[in-house]
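All protein chains of the complex are present and in place, except for one that has been dropped.
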Amino acid sequence: MRVPAAGEPRDVRVHSLIREIATLWAFAIREYRIWQSYRVNQVMWMVNIFVTTLLFFLMGQMVKGKAAHLMGAAYGTNYMSFIVVGIAMNVFLFTNLADPYTRIARSYFNGTMDLMLLSPMSIYTPLLGFMTKSMLDDYPRLFFVGGFGMLLFGAAFRFQYTLPALGFTVLVLSSAFGIGMISASSFYLLNIKRGTEPVRFLVQQLLATLLAGSYYPVTVLPRPLQWVACLIPHTYAFDALRRLMDPGAHLGGAVLPLQQILPWPPLAVDGAVLGLMTLILIPVGLLLYARGIEKARRNGTLTRWQ
Amino acid sequence: MAVIDIQGIGKWYPGRRRTVALEGVDLRLAEGAILGLLGPNGAGKTTLIKILSGLLVPDTGRGTVLGYDLMRQARHIRAAVSLVAPTADVGIDNNLTVRQNLVFWAPVYGLFGEIARRRIDELLARLGLEGKADAWPMHISAGQRQRLALARSLLAENALVFLDEPTNKLDAEGIRSVRQLITDLNARHGVTVVLTTHVMEEAEELCSEIMFLAQGRVRRHLPTDEVLRSLGLVRPIRLALDSREAADFTPPDPRTLRGAERVAWGPGDIRGRVLLTVWSRDTVATTPELIEWVLHQGYRLAGMETERVTLEDVFATLSGAEGVH
Partner (left out) sequence: MIRLSGIGKTFPGAELSLRGTKLVTQGPALWVRNLARAVRLTASPGAPVRALEDVTLNIAAGEVFGILGPNGSGKTTLVKIMAGLLRPTEGAGAVAGVEMNHPQAIRRRVSYVSTTGWMGLEWALTAEENIRFFGLLSGMSGALAKTRTDEALRDVGLMQDRHKAVSELSNGMRQRVILARALLLRTPVVLLDEPTVGLDPIHRDQVLALVRETLPARGQTVIVVDHQADALETIVDRAAILAGGRLLRAGTPAELVSGLEGVRVLEMVTRGSGEPRAAIPPQVQEVERIERPGPLGLTQWRLTVADRSDALEAALHWVLSGGGQAVQVAERAPRLADVVTGRLRREVSR
């Protein structure tokens, strides 16, 4: 407990990296404890995943013949596999895109954010820390959705491109998190404390739900809408993962409008766009979030404590 | 060196009418002080604490807190100070037990492993929460939650602590333990404290200096005993003395009693007592001397009441004069 003398500000960054990592670990443990403390949680969690998969299996049964025709050649012939990739990627995208705002808002109203802002942790650590919950709760859903799909409902996957598939998953996660941070920053920047957050609404609730092609390929949409679909990472994520994972799918053969225009192989287009989105959205997200905090600090809306 | 050193701090809140939250606030606070920020609701106390803790950017003025520049190094200030706000207990995670709540925060303040465990145990014990370590926050009382919030903020051994109405929701027992804790932190660990309270008695008891704010401006900033004297208010000390003959009674000379202005006396009730009133500018100084005089004269002291200038009087004078509605 020493008051630093003038001219030698104690640099909090010296040990900060180790401390931030330890803090993230503490977040993970906390989320795990919370998750674990609910007795029926794990069972319900499993039932929930099962029912989700079952639901789309039944839908798949219904539209089987038609779907195969609509799917086109690039994504193979198994609609169940097609839909499982859609659901699984949606879990990723939804979590990384929509959770940051929700969690920031909740921790603000809980008063927890006040405490976090008044501590040595970086302003970004809570954002990342909250995502550890997704790693525990949401990401593993992916494997269960795939597992149920394969074991019970006749979905099939090929695993010869596992490494590229993983690479694409990382790009999907990071680009969606970039949007997630932009969405979270509007909490402070636009002072949207309740109601609908516009970024999240636009990208997830509007564009992604309508256009991204979780349940059908974008080719069923009118041409102009296909171009709009090219603006969000979802479209490329579904395209790439389906090409890599679905049996009978082709790596070649352009489907998305952008793929048709650019002279590169479709997967290269997907990778390039997702990479570019990550490179742009993450720094923009970081910047806007920091700006938002500063703006709130000027307006006096930073803390729940007034 | 000064822990807080600010000059000309001002803040206007945007809104339908641009309202002054603070204007021209200067403050130099030495290490080890306990500063009481007093004033009516809306005087700017919370705004000042927010600015000093790096949560709010002032519109005018400059200065340093813990050596960090208020404008450019707010992030460092936020990292280096502790603050317990009335909403602090709201920030407690209801999904974690009392201990788990503290465990979560330990690495944030660079406390790991055995060191963290020992410090948490020590804090739980010091705040009387050791029996509640494994309880859920919703099953403990408001006072215990407040103390948990305090324990959380004390995990970091920060040199500067801000407390916004720290005893607001507590009962007598809770109030006492929190006040004791504040004194200990200050006396034993040299922690500098800035606190707000509406309980004037609390400010008088804890604070070494008082800053009185009204409508965003500093009205007084003085050591506690001087602030009490600064109004120049005169208060009576009333005594009932048993004296055989009221006619024989000789009152004390006010010039021989420190702080005394004048004396008045007369025969009292049917029991033949003398009622003596000594008017004093400084009853704290006059009272012991007066008692000594009574005992020395051989009168029997049958009744006594000191009316004293308190911070409540200061409060009424300083905020009343400025037309608080």
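Each chain gets a letter, A and B, in the order it is written, and its residues are counted from 1.
To be clear about the criterion, a residue touches a chain if its C-beta (ideal position, glycine included) is under 8 Å from a C-beta of that chain, and two chains touch if they have at least 3 such contacts.
Keep in mind that what you see is a predicted model, and the values were worked out from it rather than measured.
Engineer: Of the listed residues B:80, B:120, B:206 or B:260, which contacts the missing chain in the full complex?
Structural biologist: Among B:80, B:120, B:206 or B:260, only B:206 touches the chain that is not shown.
Engineer: Return the single residue from B:10, B:39, B:91 or B:107 that touches the missing chain.
Structural biologist: Among B:10, B:39, B:91 or B:107, only B:39 touches the chain that is not shown.
Engineer: Touching the absent chain in the whole complex: find that residue among B:122, B:173, B:226 or B:253.
Structural biologist: That would be B:173, which touches the missing chain.
Engineer: For subunit B, which residues touch the unseen chain?
Structural biologist: Where subunit B meets the chain not shown: residues 13, 15-17, 19, 34, 39-42, 46, 86, 95, 135-136, 138-139, 141-143, 165, 168-174, 176, 179-180, 182-184, 187, 198, 200, 204-208, 224-225, 242, 271, 283-284, 287-288, 291, 295, 300-306, 308, 312, 315-316, 319-320, 324-325.
Engineer: What subunit A residues would touch the chain not displayed?
Structural biologist: 37-41, 44-45, 47-48, 51-52, 55, 87, 90, 94, 98, 102, 204-205, 208-209, 301, 306
What we mean here is this: only the chains that are shown with their structure count from here on.
Engineer: Mind pulling up the subunit B residues that touch subunit A in the complex?
Structural biologist: 1, 3, 11, 13-14, 21, 31, 46-47, 50, 53-57, 64, 66-68, 73-76, 78-83, 85-93, 95-96, 100, 103-110, 112, 152-153, 156-160, 164, 189-192
Engineer: Can you tell me which positions in subunit A touch subunit B when the two form their complex?
Structural biologist: Residue list for subunit A touching subunit B: 1-10, 12, 15, 19, 22-23, 25-27, 29-30, 33-34, 37, 110-115, 117-121, 123, 294, 297-300, 302-306.
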